[in-house]
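A single protein chain has been omitted from the complex, and every remaining protein chain is retained in its original position.
The chains carry the letters A, B and C, assigned in the order they are written, with residues numbered from 1 in each.
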Amino acid sequence: MRVEELVESFQGVGFQSIEIAQAAQTMVKMKKASAKIYLTFTANMVTSGLRGFFAQLIRLGMADVIVTTAGSIEEDVMKATGERFIIGTYSADDIELHEKGTNRVGNLYITNESYCNFESLMLPILERLYKKKARWPVSEMLREIGLGLKDKDSILYQAAKHNVPIFCPGITDGAVGFHLFMFQQKHKDFVVDVVEDFKNILLSSSQDDIKGMISLGGGISKHHAILSCLLNGGLDYAVYMTTARQESGSMSGATTREAKSWGKIKDDSDAVTVIGDVSITFPLAMIKALEVLEREKLIKAG
Amino acid sequence: MRVEELVESFQGVGFQSIEIAQAAQTMVKMKKASAKIYLTFTANMVTSGLRGFFAQLIRLGMADVIVTTAGSIEEDVMKATGERFIIGTYSADDIELHEKGTNRVGNLYITNESYCNFESLMLPILERLYKKKARWPVSEMLREIGLGLKDKDSILYQAAKHNVPIFCPGITDGAVGFHLFMFQQKHKDFVVDVVEDFKNILLSSSQDDIKGMISLGGGISKHHAILSCLLNGGLDYAVYMTTARQESGSMSGATTREAKSWGKIKDDSDAVTVIGDVSITFPLAMIKALEVLEREKLIKAG
Amino acid sequence: MRVEELVESFQGVGFQSIEIAQAAQTMVKMKKASAKIYLTFTANMVTSGLRGFFAQLIRLGMADVIVTTAGSIEEDVMKATGERFIIGTYSADDIELHEKGTNRVGNLYITNESYCNFESLMLPILERLYKKKARWPVSEMLREIGLGLKDKDSILYQAAKHNVPIFCPGITDGAVGFHLFMFQQKHKDFVVDVVEDFKNILLSSSQDDIKGMISLGGGISKHHAILSCLLNGGLDYAVYMTTARQESGSMSGATTREAKSWGKIKDDSDAVTVIGDVSITFPLAMIKALEVLEREKLIKAG
Partner (left out) sequence: MRVEELVESFQGVGFQSIEIAQAAQTMVKMKKASAKIYLTFTANMVTSGLRGFFAQLIRLGMADVIVTTAGSIEEDVMKATGERFIIGTYSADDIELHEKGTNRVGNLYITNESYCNFESLMLPILERLYKKKARWPVSEMLREIGLGLKDKDSILYQAAKHNVPIFCPGITDGAVGFHLFMFQQKHKDFVVDVVEDFKNILLSSSQDDIKGMISLGGGISKHHAILSCLLNGGLDYAVYMTTARQESGSMSGATTREAKSWGKIKDDSDAVTVIGDVSITFPLAMIKALEVLEREKLIKAG
């Protein structure tokens, strides 16, 4: 059985499987409408094997703007330079892992060595950037880093190559923040300009653009993408995929329905919320959408 | 029945009630050990009525460092200047709310007017700051704003008054980001320096300090506080309260057990994870802790 | 601070704390309206320390009909005869526990010995019942067992003493089922009549009675109580407390809103759904309700 047929059949199953089928349809519609597509995801998804899939989506023209977190940036760079994360278990002995220099993210492991390698990578990059200028909006900095990576499975590389800006409003919240701080200690005039990047994300679409959102997980990346679209008139299409629920009033669990009260999503938009682990729900919906779009010749050649 | 007795009795109940009783004990222990206490929370908790409780905790010396999000900042300022949020329902008609200019956060409502008032507040503050200097680390800026608020229930005001720094690594992710951008348009040399604030949070404690964490909710505020403590040798005491689960590998759902693999929490630390809505679990545990600490004269006079 | 004041203050906090405050109010209202109160709970709550609280509520007249599962029955009997469950941890080594004859339920432990003691208790009880008659509706059998227990903290004892019927539609799903089967092997005409008990639960209230429901957890006990009330015209008051969500379409996660589509709850009823661990949410709401009712002299002397 093909994935496409399975997702097709989900229309008649019920509960979240229906929502996945509708998410796939909404993804198809936003592309057909030539919407500007905002793709947001959290770092755990880059830790997972979805990283290469995100890179491929950029190549296929399924993401026009990306919003993510500092963790995503560093893990993309680590993997681009050869680090491989290990598949483990949720019930591992964490004290034993710590003694071995292994860090756990759910059922995945990252070694301390990966972070050391990342450190030795960052310094020459920052030196190179600083020679060009002292004040950098985050997205421009990420573009420069991406251009140097040369890994077709890298999100930063594909984004730089296809002129897709990557916004990261919380850039200092990760190992990268530590390296930026160390660098600034030596170069006091070095500035990472998050305010200018707010201008950049606002200018990444206009009131007149049709806008679509694919938001995976919650937190600052979800909120930031939605906020910038709200300020540009609201979304025409939205797919939220998350494990968080609305009951505690968090941004992560906020539904597409709640978003309408804010004007984040237009009243007559096509909007779907899928509750479940994104490592499962997103590939299902997106593979279905891609097969439809490919048949209708609406995506770039892979 | 007193809250203290109820939480005491939770020791013998089971499931998450036991974890709450242990969270209260861990809070008492971190204070008794004169730990530097990091308190982190997300914006929805400031939207809720916990805001005044957070302000009180700062006054009582139960928080030495605060890490939060842009939403918390703006809602604290709005409420300090008289805005009152409305209690509604989860199943409201969101399109109708939108037409009335009302924005929903779970079962709470914020009016558009509140955001307009916030806008007219921010401009003179930014003018005043800019006259002092052009480049501001976030925590210094928040201190200046706090000093001007004069509301005893304000988090920013109490923090400024008691020299408790507030870190907000994702400062542009909110209405405040928009106002910073507008201001920078007119004053090109105006810079919000997030990198220097990473230095500031690192210097907020040392390797030698005993460190405790009370982390409410997930996202960037949880991660940032933990990261800075990791870089300073790890936590001795930790209470995580959240609705997120570990299964999807998100930071929000990461447990205190997982944190040990990273060295974020020391192997022999006192660490508790409580799953549940923080609007319930946190007051229960903290009120119990405060009553014990008050009896032992370990907190400042309220 | 008193629990009553805390729950009072929850009215102004937000998210699930508001729902708890409203649950307390609905509990007060159902008692004031002299509603017939259906209390349902799952076995894990009897495993936990809530057992004595349930027994007390029966004594106070806060439960007129009880619906629960086989596990609740056997754990109530075990505890009534002196077994004490142990407080442990979620991350215990389960293979080691198994080797020691210890069975884990979340962070609580039950020994194999408790089950052996239960077995030796049940045989004389069944012999005694069989001498009276061969065919027993479940609720009558549970009443007979309860009368023999003489433990004021026992649910079965208090229910028998106060003429509160306990319904258990899935009576064979537990150790008790095994003992019934062994007994029937020797006495072929011994019959446990679940069908007659359906009549009994239907007759436990009439169309004219005002009916209230306090449903803790999900599964068969929740469904059965609601079903019997639906067949008697629907509920006037309902409080659902659970950790399950509506997204997967399960009965356990079904909300009071969904219940209205079925007529399970009347359209104009007072109905609240509280999401969270019942070991926390239920004592909070119920203690508040009891303090109000006691002041208004609406409950029996404790």
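Note that in this section a contact is a pair of C-beta atoms (placed from the backbone, for glycine too) under 8 Å apart; a residue touches a chain by one contact, two chains touch by 3 or more.
Note that the structure is a prediction, hence the values are computed from the model and not measured.
Checked against the hidden chain, the listed residues C:2, C:29, C:162 or C:257 yield one contact partner: C:257. Which of B:16, B:139, B:200 or B:232 touches the hidden chain is settled by the complete complex: it is B:16. The chain not shown here is touched by just one of C:83, C:209, C:247 or C:294, and that residue is C:247. With the whole complex as reference, residues 1-4, 6, 9-20, 44, 47-50, 85, 87, 91, 106-108, 257, 275-277, 279-281, 283-284, 287, 291 of subunit A touch the missing chain. Residues touching the missing chain, restricted to subunit C, are 42-44, 47-48, 69, 71, 90, 92, 94-95, 97-98, 102-108, 135, 169-174, 177-178, 180-181, 184-185, 190-199, 202, 217-220, 223-224, 227, 231, 243-254, 257-263, 267, 277-279 (touch as defined at the top).
Looking at subunit B, the residues touching the absent chain are 14-16, 91, 245, 247-249, 275.
Operating definition for what follows: only the chains that are shown with their structure count from here on.
A summary of chain positions shows that the Cα centroid lying nearest the centre of all protein Cα atoms is that of chain B. Centre-to-centre separation of subunit B and subunit C, using mean CA positions: 38 Å. The centroid of the Cα atoms in subunit A and the matching centroid in subunit C are 45 Å apart. Among the residues of subunit B, those in touch with two or more other chains are 44, 47-48, 106-108, 257, 277, 279.
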